[in-house]
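With one protein chain withheld, the remaining protein chains of the complex are depicted in position.
Take a look at chain A:
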């Protein structure tokens, strides 16, 4: 059993939890994730490790409530326990000692982006970040990013913070201004990552993305998380979740992510409504 030591609401749909998980905290690295089950019958759902404390043996997760299992997780309080919490899974991000890197975080994607950007900062890399969201309230971790980045840009759908528009509008502006980045790390919804790559690919700018296909075991056993990268089949849980964005087949990812749309919907009305 894994105890929830802290729970915090970041906005109406996004929450943070600090969980006691010694086997995860002892060796995890930026880019890795965990899989948890919120109760004894629960689905296995993957969440990125947003932060960790090796001494306190804790791991921080930040999740958006989107359906049955994230809602079930959200019903837990400080002091409650999570029955299963396994990790670290996936490969650590391959962070290089570049001169300058741009991070792009869409919505809750800012959470998995943060440990990578912080690590780069610690390595002495100059970092800028673009954060996007529906409106001001949906921007998370802005304070944390501002503390370590040279510049943090914002884009919101309604213009309540930063530019009115998408993160890609800001990206275009920066590149048009002549800003140069050795690498771009984009994490967010698939549509956002696809749009970013739509801009960076013609310019041949190295772009890392973090893929989030539907997973079960997270150990390479089920093959459900397969994605096509550079024409080859990869298992995101063991070969990723980070991949070279310029080689990813995003349309296939989006299609496969929607495989259980119907069931997830019925599950939500059937059980989540209470």
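Rule of thumb we're sticking to: a contact is a pair of C-beta atoms (placed from the backbone, for glycine too) under 8 Å apart; a residue touches a chain by one contact, two chains touch by 3 or more; residues count from 1.
By our rule, contacts and distances are computed from a predicted model.
Asker: Name the chain not shown, per its UniProt record: "Acetyl-coenzyme A carboxylase carboxyl transferase subunit alpha", "Peptide/nickel transport system permease protein", "Sulfate adenylyltransferase subunit 2" or "NADPH-dependent glutamate synthase"?
Answerer: "NADPH-dependent glutamate synthase"
Asker: Which of A:15, A:43, A:128 or A:142 touches the chain that is not shown?
Answerer: Of all options in A:15, A:43, A:128 or A:142, contact with the hidden chain holds for A:43.
Asker: Return the single residue from A:31, A:46, A:88 or A:162 that touches the missing chain.
Answerer: Considering the complete complex, A:88 is the one touching the chain left out.
Asker: Residue by residue, what part of chain A touches the chain that was omitted?
Answerer: Against the missing chain, chain A presents residues 23-24, 26-27, 32, 37, 41-44, 68-69, 83-89, 216-217, 219-224, 226, 228, 233, 238, 252, 255-256, 258-260, 263-264, 266-267, 270-271.
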